[in-house]
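Removed from the display is one protein chain of the complex; every other protein chain stays in position.
Chain IDs A and B follow the sequence of writing; residue 1 opens each chain.
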Amino acid sequence: MSDHARASSDGLAVDHHFENADQQYQSAKLGMWIFLATEILFFGGLFVAYAVYRANHPEVFVFGHQFLDKNLGALNTVILICSSLTAAWAVRAAQLRQIGMLKLMILLTMLFAFGFMGVKAVEYNGKWKHGLLWAGQYDPHAEDHGEISHDVVGEEFPEDAHVEVVSEETVVEASPAQLAADADRSAIAPAAEGPAGLAAPGSAAAEEAGVEIEPANAQTFFSIYFLMTGLHGIHVLGGIGAFVWLLLCARRGYFDSGHFTRVDMVALYWHLVDLIWIYLFLLLYLI
Amino acid sequence: MSEHESSGVHVASVKLLLIVWVALIFGTWLTVSASNIDLGFLNIWVGLAIASAKALLVGLYYMHLRWDKPFNSFVFLGAFFFLFLFIGFAMMDTAHYQPDLIPGYSPGMGG
Partner (left out) sequence: MAEAISAPGGDAPVDHTLSDDNYLTHGKGILSWLFTLDHKRIGVMYLVAILSSFFLGGVFAMFIRTELWTPGQTIMTADTYNKMFTLHGAVMIFLFIIPGIPATLGNFVLPLMLGAKDVALPRLNLASFWLWLTGATVAVASIVIGAVDTGWTFYTPYSTSTTTAVTAMTLGAFILGFSSIFTGLNFIVTIHKMRPEGMTWFRMPLFLWGIYSTAIIQVLATPVLGITLLLLVAERTLGVGIFDPALGGDPVLYQHFFWFYSHPAVYIMILPAMAIMSELISVFSGKHIFGYKFIAWSSIAIALLSFLVWGHHMFTSGQSGLMNMIFSALTFSVAIPSAVKVFNWLATMYKGSIRLAAPMLYALSFLFLFAIGGLTGLFLGSLSTDIHLHDTYFVVAHFHYVMFGGTVIAFLGGIHYWWPKMFGRMYSERWAQVSAFLIFVGFNLTFFTQFVMGSHGMPRRYYNYLERFTAYHQASTVGSFVLALGFFIMAGYLLHSLVGGEKAPANPWGGATLEWETTSPPAYYNFKHEMQAGDPYDLDALQWDPQIKGYVRKDPRSVLLSTGEAS
């Protein structure tokens, strides 16, 4: 049965312009929800860019997303889900004046947040090493500038990857029309096998289709990837800062008397950060 | 430890928090698995459906919308409404200026 516990807001200090603590709490909450609405629209712009690009150039997304490691993405998703659990638990702890539990939950949330950034750092580093950056800096190459070998596996590419970059100047040399006309989409195998060229050497698909041609403007995928995950990462860092602040408040005894509003507000923000990642993971890594 | 005053704010139970957490983890596993099966154009919609279900759980339970004043939910959903408006019109536009583009430039839209 669900717990019908209620947290009391009696006896808490109320700002002079409010009539009572409930009005103060509800005002803060509404304010935070409006702020979250602005964040939806802020990130939303990037989702619009994604949608428009993907609709026009699905081949760019199909090509680009195979360089993202699904496992690391899923790991990050799990990490953020766990951090949402601990954040929601922190709110509960603050409401029930369980200060020790509150501090523990805040610390755990921060731990998960750092973990997320760590995985992100690994991913970004891998991209940087291979020159898979946003449009202006796009310069795909193997680490040793030779053929991509099994040695770099584990960071970016599936075990049997054999990718050749046809041209680094695709913008100038290959005409979009030509490349689009050339690309034989029927040769792109289902996601389970990976596109032709990334299939296991020796497999029928690989023999048939030969090496995967990088579509024109493949760098756009990485532009969108870095913009979306980068902006998200900045918000994670902001969240970490907010949790540090909460921890300092907790240590000062601010929550001893039962004020929990600020924990509630920071947790709301944090859940939104998690929510956005759920969609980013789907749109960038999985499809 | 828990207080049962009638006025005040709802406190989530540990059980509820954990149940939602399990559901979210399951949802993650589900969506990764689904992405490994080729469903053609359905892949994206299945993915979005699962992601939205997870979002609903986070919103309703972790973010307390289930027990909050309905206006807060209205504010949140309202933002999505305007976002979809933006996406919708922009995509309609891009779908319809195909005749003006270089042939073959935008294969995704059939141009």
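Criterion: a residue touches a chain if its C-beta (ideal position, glycine included) is under 8 Å from a C-beta of that chain, and two chains touch if they have at least 3 such contacts.
Remember, predicted model here, so these are calculated numbers, not experimental data.
Asks: For the chain left off this view, which of A:99, A:227 or A:240 is in contact with it?
Replies: That would be A:227, which touches the missing chain.
Asks: Please identify which residue in A:216, A:246 or A:275 touches the non-displayed chain.
Replies: Missing-chain contact among the listed residues: A:216.
Asks: Can you list where subunit A touches the absent chain?
Replies: Its contact residues with the unshown chain are 15-18, 23, 26-28, 30-31, 34-35, 37-46, 48-49, 52, 57, 60, 134-137, 171, 216-217, 219-220, 223-224, 226-227, 231.
Asks: If the missing chain were put back, which residues of subunit B would it touch?
Replies: Residues of subunit B in touch with the missing chain: 71, 78-79, 82, 85-86, 89-90, 92-97, 100.
The rule is short, and it goes like this: only the chains that are shown with their structure count from here on.
Asks: At what distance in angstrom does the C-alpha mean of subunit B lie from that of subunit A?
Replies: Using C-alpha averages as centres, the distance is 14 Å.
Asks: Report the residues of subunit A in contact with subunit B in the complex, numbered from low to high.
Replies: Residue list for subunit A touching subunit B: 2-9, 22, 25-26, 29-30, 33-34, 36-38, 40-41, 44-45, 47-48, 51-52, 54-59, 70, 74, 77-78, 81-82, 84-85, 87-89, 91-92, 95-96, 98, 176-178, 180-181, 183, 190-192, 264, 267-268, 271-272, 274-275, 278-279, 282, 286-287.
Asks: Which of the residues in subunit B end up touching subunit A in this complex?
Replies: Residues of subunit B touching subunit A: 1-18, 20-21, 24-25, 28, 31-32, 35-38, 43-44, 47-48, 50-51, 54-55, 58-59, 61-64, 68-69, 71-72, 75-76, 78-80, 82-83, 86-87, 90-91, 94-95, 102-109.
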